[in-house]
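The complex is shown incomplete by one protein chain, all other protein chains being positioned as in the whole.
Up next is subunit A:
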Amino acid sequence: MQDGGTCVMGFEIPRSPESSYDNPIPANEDEAQDPPLAPPHLQHTLLSYPASQDGSSSLPSPQNVTLNHLYIENRESPRSVVALGVTHRFRSKFVTVVLYKPVQRR
């Protein structure tokens, strides 16, 4: 038996039929549809909670879904500052970091 699981006798993976590789150019109908919806639980972030002054009062626990996802603040377009936020886990604690960056002007 070899590593990678490809060559076990009697268990060979059937090859894909050649006709499945046809590389069609995407037609316009595909672009008319909306992309699949992002899961709604991703909306429940901790980013709108104010950071407490002393830093020791706790926010609610984050939804597990939102961990390690990078969020960008939704402001109107003529903006000079953008906020990026992420919630991640450090050992047994959760940390939400919000970074304010300047928007580069052309």
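Following the convention adopted for this analysis, contacts are C-beta pairs under 8 Å (C-beta built on N, C-alpha and C of every residue); 3 or more make two chains touch, one makes a residue touch a chain; residues count from 1.
Definition applied: contacts and distances are computed from a predicted model.
In the listed set "Ethylene receptor", "Sucrose nonfermenting 4-like protein", "Elongator complex protein 6" or "TMEM9 family protein", the entry agreeing with the UniProt name of the missing subunit chain is "Sucrose nonfermenting 4-like protein". Listed for subunit A, the residues touching the missing chain in the whole complex are 46, 49-62, 80-81, 88, 90-102.
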